[in-house]
Structure formats: structure tokens, C-alpha cells
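Shown here: the complex without one of its protein chains, the others still in place.
Per-chain residue numbering starts at 1, and chain names A, B and C are given in the order in which the chains are listed.
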Amino acid sequence: MTESPLLEVSGLCAGYGAVQVLWDVDLTVAEGELVAIIGPNGAGKSTLLRALSGIIPISAGSATFRGRPLGGVTIERIAGMGLAHVPEGRRLFPGMTVRDNLRLGGWRHGRAGAGDQDLERVLELFPALRDRLRQVVGSMSGGEQQMCAVARGLMSRPDLLMIDELSLGLAPVIVEEIMGRLPRIAAEGTAVLLVDQDVEQALTVAGRGYVLETGHVALSGESGTLLADPGVRRAYLGIA
Amino acid sequence: MTSVLASSRRAWLPWAVGVLVLAAGFGLQTQLYTDQERVVTAVLMYVVLAQSWNLIGGYTGYASFGQVAFFGLGGYVTGVLMWQLRLPFWWALAASGLLAAGFGALIGLPLLRLKGHYFAIAALGVAEGTREVITNLTSVTGGGGGLTVPTFGADAPTAYLGNDGFYVFFLLLAAFAVLTVTLVARSRFGFGLRAINQDEDAAAAMGVPTTRVKVAAFSLSGLLAGLAGSGYAFQAVNIYPGPMFDVQITVLMVVMVVIGGSGTVLGPVLGAVGLQLLSEWLRANYTTYHTFILGTIIVIAVVLFPGGLVTYVRGGLRTGQWSLLTSIRRYRL
Amino acid sequence: MSGAADTETPVLEVRGLGRRFGGLHAVADLSFSVPPGQVVGVIGPNGAGKSTFVNLVTGHLKPTSGQVLLEGQDITGEPPWKVARARVARTFQIVKPLRGMTVRENVAVGLLYGPDASRHSGAALRLADEVLERVGLVALGDVTPGELTVADARRLELAKALALRPKLLLLDEVMAGLRPGEIEPSLELIRSLSADGMTVLVIEHVMRAIVAVSDRVLVLHQGRLLTDGPPREVLADPRVIEAYLGHRYGRTHGADTDREQPRD
Partner (left out) sequence: MSQFLQATLYGVLQGGLFALIAVGFSLVWGVMNVINIAQGAFVVLGAYLGWGLATYAGIDPFLGMLVAAPVMFALGYALQRFLINLVVNAPVFITLLLTFGLDLMLTQAMNIAFTANYRAIPTSYASRGVEVLPDVFLPLGRFLTFGVGVGVTLLLAWVMSRTRTGLSISATGMDRGAARLMGINARHVYGLVFGLGAATAGMAGAMYGTVGTFSPADAAHLTLISFVIAVLGGLGNPYGALIGGLVLGLIEAWGGQYLPGSWENALAFGVFVVVLLLRPQGLVGRSYYAARLEV
């Protein structure tokens, strides 16, 4: 690949107040690529996504999206640039219907955008949502909520979709179903950066992966290589 | 106002300053005209009220918007006892303080279970409700028409204290309030309050019986406000439910504490003295615009020193950071 | 470290402990006991119910079923402050320093209100230094918690717990977010507390810490007890690997573990 990547992160440091969580993180995502970030709890995976979408400031290093720097840009603007973030815990608007949640997902395209076409596209990806359009999201199962959250992220036709802890608290069969959609999303042109704890699942769908450990990139490479690497298990269980 | 350990070497210093200020208070009295004496008396009363709010709102972190209930209750207990039962003021004063404290414990038990602003507004509801009850118990309280405390002649259970008398009364009461808060701040109880203010779960995990401690703080704050109300009722002679339970009095307590520095001993004193003197000065010199200017000052102070003046100065002395924009950077969206 | 006879009254015993949130069983039918002086690791993937379990023991949550016994005494549903005064101390997963107070004052609260309540704040502040000494924080006594590093904030959390001079110490992820070099001193401290006879439950994600310090490991999964045994055995259990790394990882890689095990 000769052109510059869609997302390029180099030497990124970030944290909360005086507390630094990420140390010198390097990472790239190319157009239409599906990349996984795995690592044990507290490794800084969510913090990385939060820094990229502007929720917390980048204290050192750089992150560029389509060549434009992300440091110091507000959350709203970054969302407007086509970088969608499906946050940990889904963070749907609990009192609203699925349809309203999805409509809000397409906010960046203004009154004209987020039309029926986008809706149709995400409903095709997640047909289970079609019958739920009028249902209030708070009353749905965790799996349906996660589908709705991913669909909401896609409504803005983003160039990069970042999903945080997709499998958290969900039954394996649901996880498999949602993860199974990700390659198609990537193939249709939206790159996906997936953060998850389910190593096997995440690396099965993703082409490449990064393993974070205590705020550093401990390992990175092709999914197949990582799956075979004993270092992954060491990062999680602390023993070989 | 240094930390307990650091001050242990010079522990006598704050006490010495306190005694000096008290003495200066007596000395000042001889230098004042009657009008000025009344103004300073009002300032001293607000020192008591601000410290009352400081205990529950500042130290414990439960912002009571109904604190005037204790003031009004104290005033009415004194008024009714002196008017209906011809009890001497000093008995009525004690009864007012105790009843206000008891009332604090009574309403504190259910109310202090509520968090944050729910507690604040429930307390407001209690204050407004108390006023309405007082207004409607006409046979006991005189109702909306108010009551008159007998002060002169054979009718009076205690002779009127006069300007000088009330000055001394409120000076001593203010000293008592400041002393109370100082002792609380340094005691085990004060540590409990501050722990509850910061994190109730963490406090409980360290053995602080949170409900008991909160209720005690509310009750003690009620005592202070009740005593102030009692003295105020005697001084005012004619009392009415509206002014005795005026929500503006509560708001003034909050403003004084927050602007001065909540959860400190000195902050509320500075807040009360500064704001009340400023208010009186504006009233005298800019009669028409006085509340407008006061409002402007509050707006500016809140934006620049949301943590209070004492906290700002202390932070500045400690870190050398005096930027006025720090809090804006922290709290803006 | 362990060596506790089975006949001894367990320091902690839970019987059929459960807690529902709406339809979700955060903790279900949990039963086990811990003899005095043991260091027990409690592990499990995110959402396994570890923190809920701690909250049920300390009274921060009321169980919907079951009992908690402390040295044979039923303490189920007692308020947290009473549990604390019974010498059960805990740390919080998300540290809960008292931000408006100095580090020394933080610790003094526990000394003033804990089981050995001292009446005077001055005395408590002096005693606080002894506790801070133990966790290596004495030099920072006058600092407010906001200025502490992650590691020091975790130490403060520990110091607040130790101020109660506990019999039973529940450590809820005291090592999360620490850099590898910062973990060893914490482990050393846990060992020394155990040597003093304290019973310690270590709830942790950092596996190498669990392995290094525990006499025994409990694995929670979806609110239930998955396994209970010596650390190495537990971590080699395919079910545990599956719970952590995903449902297929356990199947494909579980076999390797059996081969590697004899190395130790």
C-alpha cells in the first residue's frame, strides 16, 4: 500500500489527568481494513479509542485521520470527520426507540442525510432490528442493543468505525453473529477498529491485530500469527 | 487555617487571633454610631447562619436549601414562648436551639437518605411547608398577622436588650458558632463529615456510621440557625412568617459560604462579613442599583472562584497558580 | 502461609450467596469458605461478578439470597460501617480517595472510626504515619490524592483499608493499571500481611500477580463459581482459558496447557 493509511497513530500518550495510561502507541488502519485491538482488562484499549475520538486529550505523540490531526479537535468535529465510535457499554439513548437512535446516528449528514437508504443498509446488515424499530432500546436484550449500537455507528456512513468491547456481557452465539457482519462492513468501505477481550473471535474476523499490555503495544501482526503466538496467552494469563 | 499537623507547633496562634478578634469586636462597639451598630449586628448574625449552613452544606456536602426553616422555627419558638407563656428570653433561647436541633434530627433521618439536589429541594419543601404550618396555626402563632414579642414594662418576661445588648448577644453567638465549627473541623466528627462529603461508600468502608453522622451534623447546624432565629425574633419584636422563613435568607447563607470557601472555618466568616457589609454599603450609596450590583458581583465571583475565596488563595499559595481562568477551563463545556 | 487446619473456624464463609439486578444474576449460589491466614485469589473475566461479590461481603450491596459469615458470625445485610468495625477491610476497584483531604487525613478517618477508634484526631494523624510507612507512602502524607500517580493512589487505597487493622482484607484490583515494576512491591506487601496472620482475598485481573501470591484461586464466571484450587491447576483448566480468551480458544489451545504444565 503506497498511499498514507486512513488512521495513523504514532508515539501516542494519553491518560486521565495526571494519570498516564497509554505509552508510545503506534498503530495504523488502512481504508476498508478490519483491525483488532486485544489485551487484558486495564491494558488501555478503551483509553486508546477515547483518545482517538477526542473524549480525552492526547498528551503526546500524534494521531491523524485522512491526514488531518485529531489532537485538540472536539468530539463533535471528529465525529463529523467520519470517525464513528461505538463506546463501551453501548451508551444507547435508553428512553428512545431504535429508529430514533439510528436517526441520531446519522446526525453528521444534516437534515438531508441519514435518509431511508442508510436505514435500509443497516437493517439489511442487522435484520433483527427491522421488527424492533419502534421499540424503546432500554427494553431490548443486550445482543439487540449491541446490534443497535453498531448500526447507529454505521448510520453516519463513517470511513472508520471503532467498536469498544463488542462482546462484553453477550452470549457467544450473539457475539458470533455480530462479529460475522464486520468483514462485510469493511468490504463495503468502512474500516473497522475492533476492541475486544475475546481473542479468538476478534482475530478470526480481523486481518491484523495489536495486543496491548499495560498501555504498550506488546505484539502486533497478522491475525494468524498472533493466534499462534504464546505471547498472547502470556499477556492474558501471565503464564505460558 | 493550616492543616492540623502543621499547626501543632503554633496551635495557639488561631486561638490568639480569635480572642483578639473577639476583643476587637467589643472595642469596635464603642466606636460605632447606632446605625452602624445595627449593621454590624446583622453581619454577626449572618456569620452564625453561614456557619450553620457550612456544617451541613460545606463540611458534609449536603446542600440544604431549607436551612431557613431552623431560623424561622427558632424565631417562632421564642416568639410564642415569650408571648403566650411569658417565658424569659433565655429560657426561650435554649428551647429554640434545642427544638431546632431536634427538628433537624427528625427531618434529617428521612431526608438525608436522598442524594445531591434531591436532598436540597426536599429541604426547601420542608422549609416552605413549615412556614405554611406556622402561618395557619393562627391561635398559637398569630398566623399571617404575625406576633409581637412583649418587650416593655411589666408585661415583658425579659427586658428588651437594646442595640448594645443585641450587638453583644450576636457577637457572642458568632464567636460560639465559629468556635463550634473550629472544634468540629479538628475533631473525629469533622473527619467523618469530610469523609462523607468526599465519598460516602468509602467513608462507610472505613467504619463511619454515615447516617448517624449526617443527622448529627444537620441537627447541629439546626441548633446554630435556631439560636440565631431566636435572637433575631426578640430583636425584631414583630415577627411574621414571610420574613422569618424567607427563602432569600437560605440563599444568602449559601452564597456567603460558597463565595468565602465552603468546608473551611474562615471562609464563611469572610463571606458573611464581606457580602453583608458590601450589601449594606451598596444599599446606602447606590440605593436603586444595590441588588443589581450585588447580583453582578455574585455572578462574577461564581464564575471566577467557584471553590470560594479561601480555597482559591490557599491553592494559589500552595501551587503558585493564580490564574483566574483555571476554574473556567475546568467547568466549561 | 496457608497451613490452616480444616477444623478451624473459617474467617469468611459464604453460603448460597446471590444477588440479582433485575433479571440478571450478577452473583448466584456462591458457597465457599476461607480459613485464617490464607491468601485467596479471585479471578474471572469482566462481568463475572467479582466486584459484586466484594460488595455483598462488605455490606455495600444487600444479597438477594444466602449468607455471609465472619468467623462464624452472621453478618449478612449489616451496614458497611458495622462490617468495617468487625475488621473486614476492602479497597475499591475504582479507587475512592477522599479527595479534599490529605493522604494522612485519609488514613486517619479509618483510625478514628474503625474498630480501634481513637478519639483524638491528633493521635490518629500520628498513627496514620505508621500505616503509611507500611505501604511506602509516608513521604506523601501532606499531599492530596489528586496529585498521586496511579501506583500511589492504589497504595493509598490499601493504606485506608489497613487503617482498620483488618482480619479479612478484600483487595479489589489493587494492581490494575500498574506497570510491571510496580506490581512486585504490592505482592511483597500482601505476603507480609499474610505472614502477620491476615486473611486476604485478592480480586485481580493481573494473573501473574495472582499466581505469585495466592495459596488458592477461585474462578468466577457469569456469577458462579467455576473452579477452586491451587493457582497453576486452575489456570491450566481449559474451562478457565475458555472463559477468558473466548469460547473457541479454550478448545484449540487447551491441549497445549496440559503439555506445558509439568515444566513447573
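Everything that follows uses one rule, which is that contacts are C-beta pairs under 8 Å (C-beta built on N, C-alpha and C of every residue); 3 or more make two chains touch, one makes a residue touch a chain.
Remember, it's a predicted structure, so these values are computed and weren't measured experimentally.
All shown chains touched by the missing chain in the whole complex, by label: A, B.
The residue touching the chain not shown here, chosen from B:V255, B:V269 or B:L309, is B:V255. Per the touch definition above, the residue from B:L44, B:M82, B:L124 or B:V178 contacting the chain not shown is B:L124.
From the options A:L22, A:A79, A:V175 or A:V192, the residue with contact to the chain not on display is A:A79.
Which of B:V19, B:V303 or B:L317 touches the hidden chain is settled by the complete complex: it is B:V303. Taking the complete complex into account, B:N136 is the one of B:Q36, B:N136, B:N285 or B:T319 that touches the chain left out.
Touching the omitted chain from chain A are residues 53, 55, 74-76, 79-80, 84-85, 87, 91-96, 100, 103-105, 107-108, 111, 138, 152, 156.
Residue positions on chain B in contact with the hidden chain: 57, 63, 110-111, 113-114, 116-118, 120-122, 124-126, 128-129, 132-133, 135-136, 138, 143-144, 247-248, 251, 254-255, 258, 288-292, 294-299, 302-303, 306, 327-328, 330-333, in rising order.
As a working rule, only the chains that are shown with their structure count from here on.
Taken as a contact graph, the chains are arranged in an open line, each linked only to its neighbours along the path.
When the interfaces B-C and A-C are ranked by how many C-beta pairs touch across them, B-C comes first. Nearest to the global CA centroid, when each chain is reduced to the mean of its CA atoms, is chain C. Comparing the centres of all chains, each the average of its CA atoms, the largest separation from chain B belongs to A.
The geometric centre of chain A is 53 Å away from that of chain B, both derived from CA atoms. With centres defined as mean CA coordinates, chain C is found 43 Å away from chain B.
Work out the mean CA point of chain A and of chain C, and you get 32 Å between them. Those residues of chain B whose C-beta lies close enough to touch chain C in the complex are 3-6, 8, 186-188, 190-192, 194-195, 197-199, 201-210, 263. Of all residues in chain C, those touching chain B in their complex are 58-60, 79-82, 84-85, 89-90, 92, 96-102, 104-105, 108-110, 112-115, 117-122, 124-125, 142, 160-161, 163-164. For chain A in complex with chain C, the touching residues are 17-19, 21, 40-42, 165, 167-169, 172, 197-202, 204, 214-215, 233, 236-240.
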